[in-house]
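Apart from one protein chain that is not included, each protein chain of the complex appears where it belongs.
Just so it is clear, A and B label the chains in written order, and each chain counts residues from 1 on its own.
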Amino acid sequence: MSRLNAANLEIAREIMSRYPVVRSATIPLLHLSQEQNGYVTREAMQQIAELVESTAAEVYGTASFYEMFKFEPIGKYCVNICRSISCHLVGGDDLVEHAEHVLGIKPGGTTADGLFTLEAVECMAACTEGPTLQVNYRHRFRVTHQDFDQLIDDLRAGRLDAEIPPHGTLARERQHIPADKAAGNVSPDTPITPAWMEAAQ
Amino acid sequence: MTTYPWAAGYVAGDRPQIVTSRFHYEDSYTLERYLASGGYEGLKAALAKAAPAVHEDVKGATVLGRGGAGFPAGTKWGLTPAGKYPRYLVVNGDESEPGTYKDRLLMERDPHQLIEGCLIACYAAGLSQCFLYIRGEMALAHERVGRALNEAYAAGYVGKNILGTKFSVDIALHWGAGAYVVGEETALIESLEGKRGEPRLKPPYFPAAIGLYGQPTIVNNVETLSNLPWLLCNGVEAYTAIGTQTSPGTRMVAVSGHVKRPGVYEIINGTTTFRDLLYGDEFCQGIRNGNELKAFVPGGGSAPWFTPEQLDLPFEGRLVGAAGSMLGSGAIMVMDSTTDIPKAALSLTRFYAHESCGQCTPCREGGTWLERILSRICDGHGTSSDLDLLIEVGTSICPGDFPHASSTKLGLEATPFPYKMTTICFVGPSAYAPVHSALTLFREEFEAKIVKRTSIPVTVGH
Partner (left out) sequence: MTDTASTAEQPEAPAPDPNAVQVTINGVAHTARKGQLVIEAAAEAGEYIPRFCYHERMAPVGKCRMCLVEADSGRGPAVTVSCMVQVAPDMKINTESPTVKRMQEGVLELLLANHPLDCPVCDKGGECPLQDQAFSHGPGESRFVEEKRHYEKPIPISELVFLDRERCILCDRCTRFASEVAGDPLIHFTSRGNNTQVNTFPDEPFASYFSGNTVQICPVGALTAKPYRFKARPWDLDQTESTCTSCAVGCRTVVQSSRDEVLRYQGVDNDAVNWGWLCDKGRFGFEATNSESRLQGPAIRSGDGFTSVGWNDALDQAATLIKAAVAAGGASAVGVIGGARGTNEDAYAWARLAHDVIGTPNVYAHLADALRSEILEMPRATINEAASATTIVLLAPDLKEELPVLYLRLRDAAEKKRSRIIEFTARKSGLSKYAWKSIVSRPGDEVEAVRQALTEPEIAAQIAKGDVVVVAGKANLAALGTLQTDAILKVLEAAPGAKVLPAYRRGNIVGAVQLGMNPGPGGNSTAKILADAAAGTVKCLVLLGVDLVSDFPDAQTVERALSSGVSIIAVDTFLSPTAQRANVVLAAAAAGEKNGTVTNIEGRVQTVAQKINVAGTSRPDWMIATELAARLGKDLGFTSVDSVTEAIAASVPAYADITPTALKSARDGLLAVPTPSASLQPSGQQAEPANGYDYRLIVSRELYDLGINNQMSPSLAGLARGLRLHMHPSDLERVGVADGASVRITTERGAKVVTVHGDAGLARWTVWMPFNQPGGSVNDLISASGLVADARIETV
């Protein structure tokens, strides 16, 4: 179960085909695994290592470098509150405290019902709209304490299901390169001058 | 001077719009809207010329890199070793510098403009494949760019024999996964190769010569590439008519913090001053609550701080550098008189300490040490030797003079940017920059915390 299922394995192979060096697919495949299971499983890392021709240690070395990858189950909703300078200046720290109080957990914790994981994170590129948070990487801007309470209520009640998929799903629409349209990946080992450059010479 | 609910943070104005011209359309991200508003005309204009001529246009227009270093894109493209193929384009959409955002808006609001920019770059510089690296946390950008690419492929703008020509290139959308340092171009390449996002050492790894998979690679910022369709449609003259000779065109700038109207503005490059931006009616309209300006960070979290003395400097890289800071990524963070300076410095230093990749000693150990000393001071547990210790640890990261702005208060001359560093990349010095600025300009606030153990509260809200 925690390896990539058949449908995702097919997606994985398409992703891999875009890169001339297959190890480049490591991070996209880790995302795929996280989308399937909500976190990156041990078995998935071993499978990804086989797919991208590296070792599990290398895959884990890469995966653990990046904050978005979780190696244990977390809440259905990962609530990330920004604490970097722009949000800090307009009350980001207070929002974190408020969230701790409302959810009854500290940053890094998950609520007992498995619904929410709270994280105090660094800048998420919405600096003029602080305090900012993301739920499963969907932004919320200029979040007041009331806004936060409402958001949590809405998430609990499932009112945001259409907008916010469970943790692990980033984009709901993926890139797909149709075979008949593809130019094809270009291997570093094929020193070929691009056709349009030849014409230019 | 309008905002749009679908482009939160963006403030339009009465100025030339090179990259934000479609932001006022709610459906600006669709191919339909793009084509209806002049989309892919720049690509057609490019394809009508020989590739070197397009490269000449970009050189002639002096399109400056918008990622932070401000290096001209056309020059960068010319650094690839002659005749060495394949070459790759890596699009840096890993925007994460504190205070900075514009690339996210450009990807969410006008993905086709970016795609078109990528295509023009690939055509002009002979780049055989493009990897569009988007920061992991930007789910909406993934969706919008992914959908736009699907549309563009279906319509024949991307892929094999684009618009019936010999020009063929694939654009692969690549997702990051949360690591600020990947915004450094060699770290971005490492990450794209499926590795830990650790910056490579320069020399020998200048990407233009040895980049992705060891091949010549151009790394360009999202905003930089988004300029190209307009440039190709309107020509070099029209482009350089905006801004100054050394800084032509426009720039997207995010002003955050204690101003009345924080927002992302497309401003005229080179001429707009910080005073215009912070106080101008068409921009931020002054400091909130009528407070005094205490200090501002002029170019992203790693930039040395400015005080009101530097307000009249224009948005021009060389002048700002000579004054002891940098324009960086186009982010201005404004601190008013109520700001608790040590806490603000801690917030910035903590960011860089947290985002250190960990491969080189001074950054890995020094950044965290600075953070811990600052935390101690902010928590009221600082000792009198801690302020010197901050400088000492900082000196282990940046030996020699550290850039700072002149301050009549201290009777100092500006030390120009950049600095010497013992680290592989700028992340380590960035952890020290706010400490140095804050300590140089506001030492008494630190001393107050040590001696009196009091705290100046941050006012919340606007």
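Rule of thumb we're sticking to: contacts are C-beta pairs under 8 Å (C-beta built on N, C-alpha and C of every residue); 3 or more make two chains touch, one makes a residue touch a chain.
Note that the structure is a prediction, hence the values are computed from the model and not measured.
When the whole complex is considered, the residue among B:Thr75, B:Thr361 or B:Ser406 that touches the unshown chain is B:Thr361. Here one chain is not drawn; of B:Gly156, B:Gly380 or B:Pro399, the residue touching it is B:Pro399. Of A:Ser33, A:Ser54 or A:Thr110, it is A:Ser54 that touches the chain left out of the display.
Of the options B:Leu201, B:Ala241 or B:Leu410, the residue whose C-beta touches the omitted chain is B:Leu201. Within subunit B, the residues in touch with the undisplayed chain are 179, 196, 201, 203-204, 353-362, 364-369, 372, 385, 389, 392-393, 395-397, 399-400, 420-424. Contact between subunit A and the absent chain runs through residues 42, 45-46, 54-61, 64-67.
Here is the rule we use: only the chains that are shown with their structure count from here on.
Residues 18-21, 23-28, 30-31, 52, 54, 58, 61-63, 65-69, 80, 83-86, 88-91, 93-94, 122-130, 134, 136-139, 141, 170-178, 180-188, 190-197, 199-200 of subunit A are the ones that touch subunit B when the two sit in their complex. Note for the complex: subunit B touches subunit A at residues 8-9, 50-52, 83-86, 88, 95-101, 103-104, 123, 126-129, 131, 135-140, 142-143, 146-147, 149-150, 153-154, 156, 158-160, 165-170, 172-180, 191-197, 212-215, 254-258, 262-264, 297, 301, 331, 333-335, 339, 343-344, 347-348, 351, 354-355, 357, 458, 460-462.
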